[in-house]
Each structure stands twice: as structure tokens, then as C-alpha cells.
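As you look at this complex, bear in mind that one protein chain is not there, while each of the others sits in place.
Letters are used for the chains, namely A and B, taken in the order the chains are written, and counting of residues starts over at 1 for each.
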């Protein structure tokens, strides 16, 4: 698919959210097809989780996005899909890897949306592939439990905030879930949710540093609760941490099932997005430091610093490993 | 154009905002064409004002919208356009008048966006047409000055509100202005702004009464300030008044020109939308009364009541007049 002006910011860089949406669509197609490959109850694969994703190089208007997806592991009730996105400049022929993502899907019955069906097992060419997949499966299961407990937090509005404080850039967006946001089951596509989350995170980042910003990475996202057609969803974002050249933004998605339903507003998804600020030549710029005021803001800043240092250490370890090979 | 699922709410009624957007596009085409009909500087017609508009009957998915536009008056620097929208059920052939709207456009030079050009005069078939047009022109000019002064108000967030209070349903939405929202001059189409305003007003109305709601009318809207590509706009809505079967919602549009511009956030547009709540059979339902708490809320409720009674009296006078003819 060719990247169009609406897929990008005014500097011509494609929104991370557009890419996340394409990744999720590819994942949903391949896993739905796999789960229906054996006779049995028809089903639709629903996104349960996206692993941490780095945006390796920005994509631009006019480039072609090549998305390829492969099923890499199946447990009894879930499918792991790996998706690669290449950007291709069709005028020069140059290709670059933009993204590598890992997504987990769960098959839901078309007749009874609360019934999780069994997944047909895939064949592995080597025994280690299955073992490594199983390890990844166990790890993400653990992480899913953890984030479920963290999910009570709310973003309170702040009146007349100072520049570079948390309140200054925090933003929220409401969206009425329409038919084209939804799967055959009438629930919002995970990719639509991620696109809206990236939109809010991008506005928070731009309000903080008032420059051209691009998505650098997204932490693992867990989709705890489905969101139904006709809901109003509120997507809120606040900055939690800044390093010299990056900003971390926490994003919440809350759903209000307001028509014809007795249910209260609930937290459907939450995630951390990391953004960098780019000069006109596409070089990373220094970012103004986030001013923390309350105890909670200071605590969240320290937690963000922890995540930042951990990621940095992991990346250095990988680079050393690669250099030794 | 055929109405699609994306143009409508889950009950199948087309959003008022979709209709407003089509009306504005028709008005922009006819007035830009007219203003360029004589040799001279090329220009683009920018929406300055929309008169009060009633939604006479709801439009549904699958129907075809027929939009027709006519220039009815020209002053030295502005063009009045009347737009009619008919909904046509192409299966039965039934046609209904959905909307009649009056819009005012101003020609801006393509070379210098701050320069308002002169409008070629139109020919009137009868002298009275010109006189009535002139009267409408003077009236709207006066009204534009008045609303300009009222525009300082801000919607403050409220924490943990009670059901049916103002704070309970108030909502806001942020939108990053993209290329396809804009005219050749790089400013947001008036129709795009109105569609977003209707979206927020609809969410406020639905949060208040938790039923299927539709736009019944929009008060005159003045577009005081242009909004540029790349801006973030915040559209906020709060309920101001409820009658037995209608809700009035005030909507503000504020623009943040955050990239590359020293300018502060400014109020670009404001307007009142009236909504009604419909049963599954399409009959108007009673609306829960708005609970006002602060002095400001009580004052706004009284002002809304004034507007409501005035509109009601006007409509009754028109019906009597029609009955006598």
C-alpha cells in the first residue's frame, strides 16, 4: 500500500499509528485464516497482545509499505504472529526494514463471542523453534497478569499548567466507535485502538517539545477487554519521562458502553509510547526536560527512567553479541 | 452520494455532521467558482458564517443525498449561498427535504491569504430579492459582532461528577489537522470543523441521556479565525439547557498552532447544537433534566431557555402564517 498524505505528519513522516494498524491487520488476517483452516466452529482472531516494537527507520509519503506475516507459535488457545514491515522507495528501489512486531491472537467463536476456541497446532521444522515459542508464550502470560493489576490509574485534568510540566502536554481524545472500526464480531480492531493511542501520544509529545516528532518504540500492549461497536472511547496520554533525546508517554484507553448497556466505564488498554524529536534534516534533537511536581509524577518519572535504562542495556548487550558473531 | 455505515450512528441515522460537511463543500464550490468568474486575482472562498439550520427529517444508510446550491446575494466582499439537501430512497423513489442552509463565504486571495477580494455582483430577477438579501446581510453582520465578544469562555474539567450534571456529559476531542482537512490555501474547510463539532455535541448528548440521539438543529455559527494545517484543535462541548424533549449543547473550537509558530491558543469557532433523543421506532423520547450547580451553569440554562422559547415562538408564527395562506 502506498503511503498517502493523510498517513503522515506535515513533515511527511508516516505516523507510527498507521504502521501499527497495518501490522495488526496483517496479523488478524493470517491468524483468522489459520484458526479456520480445520473444519469446526468458524471464528475471528482477536488481538490479545503486542510485544514491544521498535520503529527502526521512518517511512515517508509516496513510499510503498510491504507487510509480511508468519505464524511462529501456537498454544492451545493462542497464536503468535511475527510481522515485518519494509518501506520501499519505488522510485529508487531502496528498501529498508521499518518494523518487526510480534502479536498474540485468540480465536473467538463467531456464534458466541465469549467462547475461546482451540487453535490447530502448526508444524515446526526444528524442535528448538517450538521450545523457544513456548518460552515466549510463558513470558508474555506472566507480563499480562502483571499489567492487569497496574490498571487503576486515571489522568486528572490540570488547570493553567506551566510549560514542560506533565499537565501542560497531557491530552485526551474521544472517539465514537463506528462500523468500519470493527471486526465481524462487532468489536474494535486492535489496530484501530493502537492508531488512536499513537495519535494522542504524538500530540502529547508535540505539545511538550513543539517540533516534528516521530514514534521510536511502543512497549508491550495488552488488550484486556474488548470494546464494542457504539461505545465512546476516551484515549488519554501524559508524559512520564524524558531522557536527553526521547520522551516516554503513557496512554490509557477507557470505554463507555453508553447506549443500552448497564455497564460502567472500564479500562480497556494501556501502554507506553516513546517519541523522539527530529530536526528538518531528520536528526534527533534534544528534548526539554519534563518538570515533575507531585509525588506521583516523580515516582512515574523514576519508573520511566528504569524502563529507559533497561532497554538501553538490552540494546547494548544485543549489539555486543552481534559484534562478536 | 450514497450514505454508508461510516456516515451514520448505530441506529442507522446519518450524523448531522456528515450532512453539514456536504452542505459546506457544495457552498465552497459554487462560491469559489463565482468569485473567479471575472478576470482578476484567483481566490478561494472561505466560510465565514452558517445561519441557523434545522434538520427536518433524518437520513438513513443506503439513501442518496442530493445537494443543490444557489447564490442568492452578493455584497462587496461576501457571497450568500443557499443549499438544499434532499434524501432519496432509490429503492422506493421517495424524496424528502432534509435540510435548508444559508452560508456566507468571503473570497481570499490565493497569493495573499489575508487579502479579501471583491465579489462580482449577481443579477437579481426582482428588485425585492436584492433588498431582502441586503437585509439578511445586515442582520448577520450585527450578529457576527455580538458573538465575537462572547468568546472568552473556557470549559473546565470536573472530577467525579454526578449523573445529569453539566460535568457528567461534557466532552472534548483533539484533532491534528491533516492535508485532506484543508483547502488550497492550507486552512481547514469549514465543513470539517462543523463535522467535528457535531461529533462532540453528539457524544455530550448521548452521555447525558444514554439513548439514540440525532441532531435537530444548529444555531448560527461564525468562523472568526482561520485554522492552519498542522494545528492541533480541541473541540469541547457542554450541555447548557434541556427542555422536555431536547438538549442544547455549546461547542467551542480552540486552535493550538504548535509547530513553528509563536502564536498562543485561540478560540476559532463556537456554536449551539440542539439534539433530540429517539426511541427504536424513531419517536422523540423525554430527556432527563440537566442538573445545574454553579451560578454560571444556572445563567447559561436561563439563556438557553430564552433561545428555546424564541425559536418555538418563531416556528409557531411561521406555521400560523403558512396556515393563513
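Here is the rule we go by: contacts are C-beta pairs under 8 Å (C-beta built on N, C-alpha and C of every residue); 3 or more make two chains touch, one makes a residue touch a chain.
Keep in mind that this is a model prediction, so the values were computed, not measured.
> Which listed residue, B:56, B:110 or B:291, touches the chain dropped from view?
B:110
> Which residue from A:6, A:70 or A:293 sits in contact with the chain not drawn here?
Candidates A:6, A:70 or A:293; residue touching the omitted chain: A:6.
> I'm checking contacts with the chain that's been left out. Which of A:97, A:145 or A:184 qualifies?
Candidates A:97, A:145 or A:184; residue touching the omitted chain: A:184.
> Considering the whole complex, which of B:92, B:125 or B:244 touches the chain not shown?
Spelled out, the listed residue whose C-beta touches the missing chain is B:92.
> Quick one: say which of B:2, B:97 or B:309 touches the chain that got left out.
B:2
> For the chain not shown, which residue from A:33, A:115, A:280 or A:299 touches it across the whole complex?
A:33
> Against the chain that's been left off, what residues of chain B make contact? List them.
The missing chain touches chain B at positions 1-2, 4-6, 25, 28-29, 32-33, 36-37, 42-44, 61-62, 64, 88, 90-93, 110, 179-180, 184.
> Could you pull out which residues of chain A are in touch with the chain that's been left out?
1-2, 4-6, 25-26, 28-29, 32-33, 36, 42-44, 61-62, 64, 90-93, 110, 179-180, 182, 184
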